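Every protein chain but one is kept in place in this view of the complex.
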Amino acid sequence: MSKAVRIQAEDFSQDDEIKELKGSSKRMGGIGTFLGCARDFSEGRDVSEISFDAYGSMALLEMNKLRSDAIAKFGLLDARIIHRIGTVNGGDNIVFIAAGAEHRVAAMEACRWMIDELKQRVPIWKKETTPEGESWVVPHP
Amino acid sequence: MSKAVRIQAEDFSQDDEIKELKGSSKRMGGIGTFLGCARDFSEGRDVSEISFDAYGSMALLEMNKLRSDAIAKFGLLDARIIHRIGTVNGGDNIVFIAAGAEHRVAAMEACRWMIDELKQRVPIWKKETTPEGESWVVPHP
Amino acid sequence: MIKVLFFGPIADRMQMRETQLEFTRGMTMQDAIAHFSVQHPSAFSIVAFIAVNQTQIHDKQMVLHDNDEIAFMAKYAGG
Partner (left out) sequence: MIKVLFFGPIADRMQMRETQLEFTRGMTMQDAIAHFSVQHPSAFSIVAFIAVNQTQIHDKQMVLHDNDEIAFMAKYAGG
């Protein structure tokens, strides 16, 4: 059993995560997931790699709270949130959100809400390496 | 390479599907998926197994059209749709939809649209086996 | 000959998945419906969609052609 909320350098398997999510209830009829990946192009520039820095202890607290909030708000049976840190290349996985519910609408709405909230609440920073050098990403308001 | 739209008796791997989806573009920043699974409880009754029948040739045509429509409507980079037929048990996978786009909103909205449309457009029928016997599921309007 | 297909709940009520209907020039979908629904009213009471050659059709006055594949279908319940 891996934890339902994690920050880690290594990649993850969606099959493994979904298997663990399903394990929590046979009532689960719908699972929505969001997978964020590294694009090789951003704001008009080529991106060769992306590095993530995190305030690990606070980020984990916030991600756990976000998971609990989503379970309560959408009546989920279970949810998982994983964010990678360190350096990734084009096409690599960055963040994975999964929400399992009895019915599909709650699962998909919760999934969308969690990734939107994660971007607002979780202390993680992203640096892109382009031909012009490195730069920290400034999120749009 | 497996086909992007399939009807099959055997289970599938989300890791494999996502890998193929990602293979179509390095511009892909967000992937939304929906996984429908067999619940062990429906409309107040225990369900021991679910069987699916399909008008295979028409279902494949409709699913391919649905995928093309979603790619055009949401500006996706790629999408995949898989539906199992035959008999499944509680917890088993039934249907998988994946939508990949440059940004997350299009990916998640397309995913939700595709599963809603699939239920309307694709000639597949579902029979639940309960302690009271077998019955074909009548979808709510 | 016209190939006639039944699936899921309709196949159960028809007690068959496939049959044939002799083609006659000028016959319409309404003629095919009349042919089967008299003998199988229970099955035809749940027909919600009709397809000709894997495409859903809405006009029952549509003229059929030899070797067409038609399907009488209940409400879909996939996903």
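Per-chain residue numbering starts at 1, and chain names A, B and C are given in the order in which the chains are listed.
The rule is short, and it goes like this: contacts are C-beta pairs under 8 Å (C-beta built on N, C-alpha and C of every residue); 3 or more make two chains touch, one makes a residue touch a chain.
Being a predicted model, the structure only gives us computed values, none of them experimental.
Peer 1: Thinking of the complex as a whole, which visible chains are touched by the chain that is not shown?
Peer 2: A
Peer 1: Please identify which residue in A:22, A:39 or A:126 touches the non-displayed chain.
Peer 2: A:126
Peer 1: Please identify which residue in A:54, A:70 or A:110 touches the non-displayed chain.
Peer 2: The single option touching the absent chain is A:54.
Peer 1: May I ask which residue of A:28, A:70, A:101 or A:115 touches the chain that does not appear here?
Peer 2: Final answer for the missing-chain contact: A:115.
Peer 1: Take the complete complex as the reference. Which residues in chain A touch the chain that isn't displayed?
Peer 2: 36, 52-55, 57-59, 61, 83, 94-95, 115, 118-127, 136-139
Everything below uses one rule, namely that only the chains that are shown with their structure count from here on.
Peer 1: Hey, which chain is the most central one here, using CA centres?
Peer 2: Minimum centroid-to-centroid distance belongs to B.
Peer 1: Would you mind checking which chain's C-alpha centre is most distant from the centre of chain C?
Peer 2: Of all the other chains, the one whose centre lies farthest from chain C is A.
Peer 1: Approximately how many whole Å separate the CA-defined centres of chain A and chain B?
Peer 2: Roughly 22 Å, centre to centre.
Peer 1: If you average the Cα atoms of chain A and of chain C to get two centres, how far apart are those centres in Å?
Peer 2: 48
Peer 1: Taking each chain's centre as the mean of its CA atoms, how far is chain B from chain C in angstrom?
Peer 2: The answer is 26 Å.
Peer 1: Please set out, as single numbers or ranges, the residues of chain B touching at least two other chains.
Peer 2: In chain B, residues 36, 115 touch at least two other chains, as defined above.
Peer 1: Tell me, which residues of chain C touch at least two other chains?
Peer 2: Correct list: empty.
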